[in-house]
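I am attaching a structure below and will ask some questions about it afterwards.
With one protein chain withheld, the remaining protein chains of the complex are depicted in position.
Coming up: chain A.
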Amino acid sequence: MINLQPYENPQYFIYLLVALLPLVIGLYFGKRYKWYEAAISLLFLFFIFDADKWKQGVTLIAYIIYQFAVTFAYQHYRQKTGKANKTWIFCTFVVLAILPLAAVKIWPVVPHKAGIDIGFLGISYLTFKTVQVVMELRDGTIKKVDPITYMRFLLFFPTISSGPIDRYRRFAKDCDKAPEREAYIKDLGLAVKYLFQGFLYKFILGWLFGTYWLPYLEAQAIIAGKGMPLHLSWWVLGVMYCYSMYLFFDFAGYSLFAVSISYFMGIHTPMNFNKPFAAHNIKEFWNRWHMTLSFWFRDFIFMRFTFFAMKKRLIKNRVRLSQIAYIVNFMVMAVWHGITWYYMVYGLYHAFAIIINDIWLRYKKKHKLVKHNKFTEAVAIFVTFNVVCLSFLIFSGFLDNLWFNVPLGK
């Protein structure tokens, strides 16, 4: 039986582009063939979750029914009560929306029978979407969720596995209309460009760093680490840079594919990366790296937390409040990545990096001691790059392997 994982190999793109062709022609002539779009979406979803992945498919269907019940029950409450908008009811619905994902994250650390898997590909990214809709219903920025649009939003197959994370209102604006021809031609140009950039990133550079060089460097680092303090050798530095490059090219490549295919379909899925390694500081880095995720965390965790704490006057000092909010923000992100020591350390590391960054920015503003020039700029980019690469070494889990799994004969 055919099973096609999104963007896994070049053949996938041939099937996909052939299937998209009628839709592209339609959009070019100002028509959006919604039934055709629904048919190919379901077909490609089917190919992700068929054959040996059928259990994931069943879980996905159950998950969608559950999330529909949660969202529309909350919408019913909000429409019925109008201005009354109880916080505890809102919190209950957010918890309900997060519950399946939380279960999937906790599952690996609780004892269970081997071979039973409760998640499915894309559950994290679907949860970002459903939680976002519940929060917007609370804020009143979404008054009414259209069930068909909501279904298309959740199951939009180009982004279902790993984002980028779109927003409901932005998606709804695009998904019913056909763009103007001139705008669509521009979109097609970008779609082709992103597609080829994606090939270069994911299948060439990502492959070189991740498949060709990384295993060699890791093996060398493990051999050279024997008998060294903390098993550290210069090879670890090689692993660090190589993994960082792999992570960027692999994920940025995937994201470019997702954006490219969206553009072919006349949907402006937001970009995920904007030259992250050119960032001058950690704060700027998070505005350039995995942007749809970091903006989601900024808007739905950081902003909400600080707003709540400020309103309730929980923490008076604004600087202290922002520091606590950073720790909350990055620790939630860490738990989302998974419950392991290295994700927790990664979260704390970034929280403290951004706190130190803020202290420095305030100090610089107050004392006006550093003149901005090409040299200071280069130093800033260099320091930021290395701080980030070290965080990715932690994130990669290689240290876990190096420190705790070596005797097992790797």
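One rule holds in what follows: a residue touches a chain if its C-beta (ideal position, glycine included) is under 8 Å from a C-beta of that chain, and two chains touch if they have at least 3 such contacts; residues count from 1.
Following the convention adopted for this analysis, contacts and distances are computed from a predicted model.
When the unshown chain is looked up in UniProt, the name that turns up among "Proline/glycine betaine ABC transporter permease", "Superoxide dismutase, Ni", "3-isopropylmalate dehydratase" or "D-alanyl carrier protein" is "D-alanyl carrier protein".
Of the listed positions A:S41, A:Q132 or A:T159, the one in contact with the omitted chain in the full complex is A:Q132. Among A:S322, A:T340 or A:N401, only A:S322 touches the chain that is left out of the view.
Check A:A183, A:I204 or A:M303 against the missing chain and you find that the one touching it is A:M303. Among A:R32, A:K53, A:R169 or A:R288, the one in contact with the hidden chain is A:R169. Listed by residue number, the positions of chain A touching the unshown chain are 132, 135-136, 139-142, 167, 169, 283, 298-300, 302-304, 306-307, 310-311, 318, 321-322, 325.
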